[in-house]
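Quick one: the structure is below, questions incoming.
A single protein chain has been omitted; all remaining protein chains appear in their positions.
After this line comes subunit A, so read on.
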Amino acid sequence: MKKRSKYLLIFPLLLWLFLFLVLPYLFILTQSILATDDFGKVVYTLNFDSYIKIFTNPLYYETLTRTFIYAIIVALACIVLSLPLAYFIAFKVTKHKSFYYTLIVLPFWMSYIVRAYAWKIILGEQGVLNSFFMYSGVIKKPLSFILYSDFSVLLCLIYIFLPFVCIPIYTSFEQISKSLVEASKDLGANSWTTFRKIIFPLILPGVISGGTLALVLTLGDFLAASLLGGPNTLFISNIVQNLFGTSNDKPLGSAVGVVLLVLVFLLLEISSRYEKKHETQ
């Protein structure tokens, strides 16, 4: 009886996962091996052209690699920015710690789109930044490369995903016992050695999980590129969006989705193995 009620409790969750996770995945998997007519109506014949196209047409594999490079840049930048920030809040702040913590989470209270638009206002030709620089005489002509370029897209992504990286790192810092740091200093290590040999290995799981999160989120992002990107900016998700929307080629869009999914799964697997290895040390 007890066992049965346990299953009953878990049933809604299983149903949810089946309806909204398993079924959609099955759908894109089957879609990806079908063909279309010229206007995108799906034709039900077994066909692997979509996969062949992804690995032969540079549009698809180049964009995929480029998106990965962007994702790595975003993840690394988030980590580099998060380390001192999280360190500061964890160790240097003594009063009102929760206030500082809230400041990091605060941007979540606003919609992503609103924040992306805010960057348009800041970075535009007549935006806040350019107007200020022009006024103070630093530049004579407004900088145009800072908006509608890869720069603005990466800036926005780093800004959006920073809290995702900062929070796990902060949590790892919090868990470090102060006595370990003191012991290291007692044994004659300077601050840098202490950080390198004691603190960093201890926060590594947090760094990895945060970095992976930023990496995966960037891989799936299309909004920043379409709002702030220039004529050159193209993320793999923009292609997926095009394929499902304007190009109306669902099989190819699904195939790109499947490839991306497999890559992300691999990435998560590697990252969790690495994380486990370091946790046991």
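Assume a residue touches a chain if its C-beta (ideal position, glycine included) is under 8 Å from a C-beta of that chain, and two chains touch if they have at least 3 such contacts; residues count from 1.
The rule is simple: contacts and distances are computed from a predicted model.
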item	value
Among "ABC transporter substrate-binding protein", "Na(+)/H(+) antiporter subunit B", "FAD/FMN-containing dehydrogenase" or "Spore gernimation protein GerA", UniProt-listed name of the chain not shown	"ABC transporter substrate-binding protein"
Per the touch definition above, residue among A:167, A:234 or A:255 touching the missing chain	A:234
Hidden partner chain, touching residue among A:47, A:171, A:248 or A:272	A:248
Hidden partner chain, residues of subunit A it touches	36, 38-41, 57-59, 62-63, 120, 124-127, 144, 147-148, 226, 230-234, 239, 242, 244-249
